[in-house]
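Have a look at this one before I ask anything.
Missing here is one protein chain; the remaining ones are kept as they sit in the complex.
For subunit A:
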Amino acid sequence: MSVVKKKKRVSKKNKKAWGKYSDIRDVEEFLEDQRLEERLGKFDTKPDSELFVVDTAGDNEEVKVEADVKPLSRKLQKRAKLNEVPKCFEVLLPTSKVQDPNKKRNHVNPIGFKPSALSKLREKRQAQKGVFEKKLVEAKKNRKMALDKKRKAKQVRQNFGLDLWGKDLPASKGIPETLVDEFISEEAQLHNVLPTQRLRPKPPLAKSVVTRAAVETPHPGVSYNPSYQEHQDLLRQVGQHEEKMMKKEAHLHRVTTGMFRRVTQAEKENQWREEMSSGLPQPHNPAEDPDSDTDNEYKAVNPPVKNKKKDHKTRRKQKERLLEKERLKREKIDKQKITDLYKLRKLQSSIKTREQKQASERTKRAEKRAATEATALPTLSAHKTPAKEPDFVDPKQLSGDLRNIQANTNPLRERFESLQRRGALAASKIMMKKKKKLKSYFKAGHKVTEKDIEKYVTRNVGKK
């Protein structure tokens, strides 16, 4: 304050500069005083008793009464120090008063939590002495109880003592109790469900899984005692299926194996000989030479082309011909235009019939597609899904009584394939693990005797 400021000429041109360089301390002090007075009242009006206090204590400092405490011994001092946090570690302590939000972090087991080698030894010795006898027995009992409890809990899961669909209470959905109120919106309730307890809506299943029946209604002909017509119907179905398969197979054969010409071994040999000897100089055979009879005049394979010019007349004729052709064409089109005007109705009707035909074909195609889609086998993997084959019941097997029924189908495989056909499983081929063949050798050495060799040779005789 005492430092005298050097006066400086400052421009107080605008409002900001004015505020910055003018001294307003005295005004502020005054205002502060005023505010104080407003708060506390005026000094003039207050009684003395409020403003002043009678000093009774005096200026003397308090005399400390020192107790007769003996200074600690060196040992005790050291021991007291043990409880203190060492200076060097004080840095690690938290200086903030804010509590750790996660107190469990870095839990360190206290000393003595884990049995040390020494403590184990001591306990063993004490156990031998019989100090812990009762404790041991108790511990054994407790352990057994815990085991039983665990086992029982495992069995309880197979008792299904739970009404899964009965309780539609909010608590069963994992909604906290505090939010169970009719005024709280459902979204808010569900928002607070723990992620592990939340039942999420499942994405919808594939159409084939949902719509196709798990157990298809059987053909009436598979009855153990079918009526004649129904059985014949079944047999007819089987026959048709078989025929279709045979046709397919024949087609495949024709298209693949049957497509190639068959060659006998001798022919093959000849072909090979020919191919291998092509381009090699052949011995001259006068009988084979076709040109031997003709005279020795030279004849080119492609005689030279002469550029023969057309004269004016031919050029003109050509041009005229072209123009005439063009004119005729134009004329024809013009004529067509006129006749088309009269044909309009016919055209319209033809267009209409064509459109109708197309529409009907479209619907037919759509129907056909829908029908094939309904039974189409899903391709979910590189393997082919097995198609359903009609059940074949051999008439010889039909005995008509329940005792002698013979089943020729494997129900488990049927289930497996049904799952594949519905698209619940990708078609697969089980890859069998090949047993590794171990090859054993006999290490030859100088200590090998005849007996050893014989033993090695005859080692597998007994097994086979």
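Points to keep in mind about this one:
Everything that follows uses one rule, which is that a residue touches a chain if its C-beta (ideal position, glycine included) is under 8 Å from a C-beta of that chain, and two chains touch if they have at least 3 such contacts; residues count from 1.
Definition applied: contacts and distances are computed from a predicted model.
A chain of the complex is left out here; the name its UniProt entry carries, from "Pescadillo homolog", "magnesium chelatase", "Large ribosomal subunit protein eL14" or "DDB1- and CUL4-associated factor 13", is "Pescadillo homolog". When the whole complex is considered, the residue among A:36, A:145 or A:205 that touches the unshown chain is A:205. Which of A:165, A:183, A:260 or A:441 touches the hidden chain is settled by the complete complex: it is A:165.
The hidden chain makes contact, of the residues A:13, A:129 or A:154, with A:154. When you scan A:224, A:272, A:442 or A:456 for touch with the missing chain, the hit is A:224. Residues of subunit A that touch the chain left out of the display are 150, 154-155, 157-166, 195-196, 198-200, 202-203, 205-206, 208-209, 213-215, 217-220, 222-228, 230, 378-382, 391, 393, 397, 400-403, 405-416, 418-419, 423-426, 428-430, 432.
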